[in-house]
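One chain of protein is taken out of this complex; the other chains stay put.
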Amino acid sequence: MAINLGYFLKESVVSFRRNWVMSLGAVITIYLSLLLVGASVGSSMIVSQVVRSVEEKVSIRVFLKDGAAPADVDSLQAALVADARVKNVKYTSKEQALKDFGATMVESPELVDALEVNPLPASLDVDLKTPQDVNAVVAMIKANPTFLKVADRPDKPEKSLKYGQQIVNQLFAFTRVLRAVGAVFIIMLAIISLIFINNTIRLAIYARRKEIGIMRLVGASNWFIRTPFLLEGTLQSLLGALLALLTLGSIQWFVMPKVRETISFLPVTLSAGAAAQISAILILSGVVIGLGGSAFALRRYLKV
Amino acid sequence: MAINLGYFLKESVVSFRRNWVMSLGAVITIYLSLLLVGASVGSSMIVSQVVRSVEEKVSIRVFLKDGAAPADVDSLQAALVADARVKNVKYTSKEQALKDFGATMVESPELVDALEVNPLPASLDVDLKTPQDVNAVVAMIKANPTFLKVADRPDKPEKSLKYGQQIVNQLFAFTRVLRAVGAVFIIMLAIISLIFINNTIRLAIYARRKEIGIMRLVGASNWFIRTPFLLEGTLQSLLGALLALLTLGSIQWFVMPKVRETISFLPVTLSAGAAAQISAILILSGVVIGLGGSAFALRRYLKV
Amino acid sequence: MISMRNVSKVYGADKPALGDVNVEIEQGEFVFLVGHSGSGKSTFIRLLQRELLPSSGTIIVAGQDLTKMKNWKVPFLRRNIGCVFQDFKLLPNKTTYENVAFALEVIGRSKHVIRTQVPEVLRLVGLEDKINSYPDELSGGEQQRVSIARAFVNRPPLLLADEPTGNLDPATSLGIMSLFSRINKTGTTVLVATHDREMVDSMRKRVIALENGVVIRDQDRGVYGYGD
Partner (left out) sequence: MISMRNVSKVYGADKPALGDVNVEIEQGEFVFLVGHSGSGKSTFIRLLQRELLPSSGTIIVAGQDLTKMKNWKVPFLRRNIGCVFQDFKLLPNKTTYENVAFALEVIGRSKHVIRTQVPEVLRLVGLEDKINSYPDELSGGEQQRVSIARAFVNRPPLLLADEPTGNLDPATSLGIMSLFSRINKTGTTVLVATHDREMVDSMRKRVIALENGVVIRDQDRGVYGYGD
């Protein structure tokens, strides 16, 4: 049987025009659904970036006692650098520590000037690849024998380690909830959108079930009936996806710069790569949903 | 003409059953739309509560010079308390300031011990009713003549006021964006939901336009045709709203306690009053949307 | 009862479906409307129901000028006109009983009246067995009879029937026609568009013949009269 693609294309375009109430309904539904999903995925990408940038500030500071042997310090540093979870380790001398401290005390620099000895210890600052590893790395350091040798207060090892225990735990608890809520929300939205779209397509095909019945009675095979409907569904979905893309694009180009201006201290950008990814997802899911939804809705009415 | 409510009720219930494909479609759409809107309003209420709790931590600290006359300090305090924007003003003595500072330096208490004189100034801590007023109140204080008399560093008045200028501005910029995004999102969601619901109702009525035409030809007046459709639409909406309420209720009762456990440090609760408010909004908008949507969709097919 | 003056109806930019029709029908008359397929019979009937407005001319039904009638008054007009539609126009989600009852519910008849009159009328058209069937569970002729039952269940003063026996066998057709005849004897004006030559010829009522939208014959005690 010669598959006459031209015939089917013409057929679906004509049907799109003649059933425009239904078609428009479907396009609007798909457009808004994909817009919602796209906007949510984009926002969650931005939020997760912001969250990461905050999390990244988590680091571990190991305070060293004044007379620690440089060899021991070096060996501890080497041990830390060797750990797969550690990004880098920086040594801060006593002098540097006091200077840094003075810089944070802008309002009362007298305090630093009033000091006669330097009470601040030297330290190793450990940055992590994955901030969430902080507790594991702290445990690893505590178990390290060299650490006990160089620690500022070997009697109370935990006092020689600073990593904002409480804040870190709160922060991670919070970002964990934030991520979970975001994921649940996007999944929910995606499912809801699917239901909406499926619903709309189903209603549109339900409204034309008599037509389908007639086609079958005139001897049209299932694929002959199905193809124009599927093409039409795909057409609708593509149109919806395209509109959603346009809208999201204009948000990315016109609204986001404004937002970025207002809160320049947070990295609220969506990279071109991520945007392209979202676009691809939208277009793809548009097509899949249109095709799948139509095929699914048609099944009921295509039993001979 | 006797309005036979019984007849219309029976009629709409029967029609609901006989057109169940369409009815179910409408109920699902309304359910999910209201669920989305309800969940978003609830979340944004919680977020705005969290944001407020963070903002509330903003306060102004006025540093006093060591020899400030108590009468002047009292007069400044009185002037501040008299300001409508100020919630309360607390005096912190030099000694208290040093003690507080020592407490924050748990890791290096040696620093405080090493001091020979107390370099910290006394201060007045000003809490505000509306955190956003901070810049205005700062300006007011700067303009106050007593302030110049008692300020720690009258040569540089801004050095005598600490209110985390940069952080405060960042925080407010951030919360402003957060609120704006939340509001835009909810409004968008509400509009999209409205479009979805209207769309679905329109499709359902479009599929029955022939029926409406027949009713008109048999002499049914517009209100006679309309009433069962409106009742049916309202029925569908109420059902959808109820389902949405049930779902949101179970989230509030079963999911929220878990979340609260995880991030107990943030006030992520929704008061019973707010929940009741959301419920009322959902039910009401359900009815309004169902009635309005049906009435709107019917208009086209009710021209005689 | 019915008065059409210089009535034309043009659908598209085509040749008119009805052109300059002048017809007067008195109260209590029984009139056949005949003509080839596409000659304008259904258009004629739909104009009387104000389903359509004429392109020009005036139509007066029961003393009311349809071309000037307010929209909200139309349902009241239609309640006084029983109509058998060529394509039946049954409500697909209502049973036979409910379809017929609908015509009574529309005019606010009580449940009691409905419960006695509907079965009675369905018995007259021979559908007492099909009371709870939906239209798509009925044969063509059965659907047609539901449409007939609905048209006269509320005893309207004017009965329009468009091809009411097209799907009925001669015996049933005869029954329906004698029913129309009886209804006509109670004072109801009856207008029947039909192709049933046997029927027209045997009943010898007034016959209006249309051809391409024009009245070519208006004859009392006439016959179907196409010599083929």
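Letters A, B and C name the chains as they come in the text, with residue numbers starting at 1 for each one.
Note that contacts are C-beta pairs under 8 Å (C-beta built on N, C-alpha and C of every residue); 3 or more make two chains touch, one makes a residue touch a chain.
Please read these numbers as outputs of a predicted model, since none were measured by experiment.
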| item | value |
| --- | --- |
| Touched by the hidden chain, restricted to displayed chains | A, C |
| Residue, one of A:F172, A:F185 or A:F224, that touches the chain absent here | A:F224 |
| Subunit C residues touching the omitted chain (full complex) | 11-12, 34-38, 41-42, 86-87, 137, 139-142, 144-145, 162-163, 166-174, 195, 197-198, 224, 226, 228 |
| Where the unshown chain meets subunit A, residue by residue | 1-2, 4, 7, 15, 18-19, 211, 214-222, 224, 303-304 |
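As a convention for this text, only the chains that are shown with their structure count from here on.
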| item | value |
| --- | --- |
| Chain whose averaged C-alpha position falls nearest the assembly-wide average | B |
| Chain at maximum distance from subunit C, centres defined as averaged CA atoms | A |
| Chain centre separation in whole Å, for subunit C relative to subunit B (CA means) | 63 |
| Whole-Å gap separating subunit A and subunit B, where each centre is the average of the chain's CA atoms | 24 |
| Between subunit A and subunit C, centroid-to-centroid distance (C-alpha), Å | 68 |
